[in-house]
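Worksheet: one structure, shown below.
Yeah, one chain of the complex is gone here, protein chain that is, but the others are all in their spots.
Every chain is named by a letter (A, B, C, D and E) in the order it is written, and numbering of its residues begins at 1.
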Amino acid sequence: MDNWLSTLITATPTDGYNLAVKMSRVAVKLTQGDAAIRDKLRPDYAENADSLIAVSQVVATHFATVAAANGYWK
Amino acid sequence: MDNWLSTLITATPTDGYNLAVKMSRVAVKLTQGDAAIRDKLRPDYAENADSLIAVSQVVATHFATVAAANGYWK
Amino acid sequence: MDNWLSTLITATPTDGYNLAVKMSRVAVKLTQGDAAIRDKLRPDYAENADSLIAVSQVVATHFATVAAANGYWK
Amino acid sequence: MDNWLSTLITATPTDGYNLAVKMSRVAVKLTQGDAAIRDKLRPDYAENADSLIAVSQVVATHFATVAAANGYWK
Amino acid sequence: MDNWLSTLITATPTDGYNLAVKMSRVAVKLTQGDAAIRDKLRPDYAENADSLIAVSQVVATHFATVAAANGYWK
Partner (left out) sequence: MDNWLSTLITATPTDGYNLAVKMSRVAVKLTQGDAAIRDKLRPDYAENADSLIAVSQVVATHFATVAAANGYWK
């Protein structure tokens, strides 16, 4: 993947949250590079409550970083 | 979803906690966009002790960010 | 729930720890609003080592926030 | 439990680590108040690799707080 | 392993993210030193949604550290 993360600065907290979601997904792509396998795995987590909560945990961790980078948008 | 997270600033710690709960839920919605599936999954976590603890972990992570953004409401 | 979290400031680290325990529990209440179901789930985690460790993890995350809010009681 | 956590300040990082271990255990005691049940659960985690790793995760989270409180003992 | 982590400073957030991925993998190598066993385990996590999410969680934790080290590349 090329320079997909050029900055942590976003205009709004909502944009920062969306960036955190993206950041949580890229590690999966870098670990499982085969898009066909990733697609096959999608129902395993998208239809599983515990997996969705785990995704949310990763997003929360990345959001903390993005928020700090943006001075909490104050 | 539109600009649902316009600010991390809240009037009180209680409001900040409620915001953290909301933030924990949005990642789930963004990962599983189908409300019918999410509704079907609800008993899987709402009636499962370990899932509820995992939800609480996500809330704790987001609350840390919200609290820092608000200067800990001091 | 009304304004249950009016401040993160506590007199002592022990009080801050107790607050963190409370903060870990409220997210569960907000996710599973039915007290009868929560009571039924209690043995599922209170008599399960891994669940108790997971609870302790949530408390640790909240305690970090409370401790920072109190300037580490120094 | 009385005022078991009077301060986060310790003389050395080793003492701070030991405090973090203690802090990770107290949440378990506060959630499962029956010492007989806790004793019964002990082999469930003390002889289980994943449980021991989870305990170590809680200790790591508390140690981060204790280390910050002590200015990293510098 | 020799001095594989000479600095946390990277030119861009993307490079910092890649470093975080590397950092998440080295702990595995230091715990399981046998490359043949690691190779055998690869499908266990690379084709398992929950494992991939867990990997992403580790990356998020390391990325927070790398981002702080780089002053969030501001």
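Everything below uses one rule, namely that a residue touches a chain if its C-beta (ideal position, glycine included) is under 8 Å from a C-beta of that chain, and two chains touch if they have at least 3 such contacts.
For clarity, every value in this text was computed on a predicted model and none was experimentally measured.
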Contact set of the excluded chain (shown chains only): D, E
Residues of chain D (touch criterion as defined above) contacting the omitted chain: 12-14, 16-18, 21, 45-50, 52-57, 59-61, 63-64, 67-68, 72-74
Touching residues on chain E - with respect to the absent chain: 1-9, 23-28, 30-32, 37, 41-42, 44-45, 48, 50-51, 54-55, 57-58, 61-62, 64-65, 68-69
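Throughout what follows, only the chains that are shown with their structure count from here on.
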Required minimum of steps from chain B to chain E, each step between chains that touch: 2
Turn needed to bring chain A onto chain E - CA fit, degrees, nearest 5: 60
Inter-centroid spacing, chain D versus chain B (mean Cα positions, whole Å): 26
Interchain centroid distance [CA atoms averaged], chain B/chain C, Å: 15
Two or more partner chains touched - positions in chain B: 24, 45, 48, 50, 54-55, 57, 61, 64, 68
Touch-based graph of the chains, sorted into line, ring, star, complete or other: line
Each pair of chains that touches, named by its two labels: A-B, A-E, B-C, C-D
